[in-house]
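To start, the structure under review is shown below, and the notes come after it.
With one protein chain held back, the other chains of the complex are shown just where they sit.
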Amino acid sequence: MKKVEAIIKPFKLEEVKEALAEVGVQGMTVTEVKGFGRQKGHTEIYRGSEYTVDFLPKVKIEIVVQDEEASAVAEAIVKSANTGKIGDGKVFLSPVEEAIRIRTGETGGEAVSVN
Amino acid sequence: MKKVEAIIKPFKLEEVKEALAEVGVQGMTVTEVKGFGRQKGHTEIYRGSEYTVDFLPKVKIEIVVQDEEASAVAEAIVKSANTGKIGDGKVFLSPVEEAIRIRTGETGGEAVSVN
Partner (left out) sequence: MKKVEAIIKPFKLEEVKEALAEVGVQGMTVTEVKGFGRQKGHTEIYRGSEYTVDFLPKVKIEIVVQDEEASAVAEAIVKSANTGKIGDGKVFLSPVEEAIRIRTGETGGEAVSVN
């Protein structure tokens, strides 16, 4: 299995969720995070004033899927989260060795299956 | 080493912590997250009203342990977090290549040892 982890702009969360639903994703975990990328020190408008912001609010999405689903999930995120402007975010893929559904004890693919 | 990562119902945190202490876990990190599993769109009572909730509040627990401890830790979580109802959560296991205790510089098993 793979973990697909994405750091995106918060206002893109709804659109990304819809794109993920379309490729069959049924489970995901979302965390509010602060990020900096290469736009560090970048000037932006926040609550009506111009700030040289350091950390920017971002949203982290984590989805564990079977190996063969990972690239479609990553692609759905990249397409739906893209605005073409700096700070759009990153997607990371990493290995997951086991998954367990707590309610049933199911493991592996059955625990993360999209069906 | 392995990371044992669990997404559980928030009200189960105390019980899971106690179960982890019993198997010797001394270090863990807890994050408030929002999740959706297959109960997406599920109707539940929240603050006295009925909502068709989308994201549900969950708690993520992360514990890095030596390889041989990982399955006991996962099992302790599965047992203590289980209510038998949908939304009980997931446990994921993934590889960790190095660990360092910042205060002492200890690495590997010594950095995460339960003793």
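Per-chain numbering from 1; labels A and B assigned in written order.
Definition applied: a residue touches a chain if its C-beta (ideal position, glycine included) is under 8 Å from a C-beta of that chain, and two chains touch if they have at least 3 such contacts.
Keep in mind the model is a prediction, meaning the values are calculated, not measured.
Touching residues on chain A toward the chain that is not drawn are 2, 6-8, 31-38, 40, 55, 58, 60, 74, 77-78, 81-95. Although one chain is not shown, part of chain B still touches it, namely residues 1, 3, 26-31, 64, 94-103, 105, 111-112.
Here is the rule we use: only the chains that are shown with their structure count from here on.
Each chain gets a centre from the mean of its Cα atoms; for chain A and chain B, those two points are 19 Å apart.
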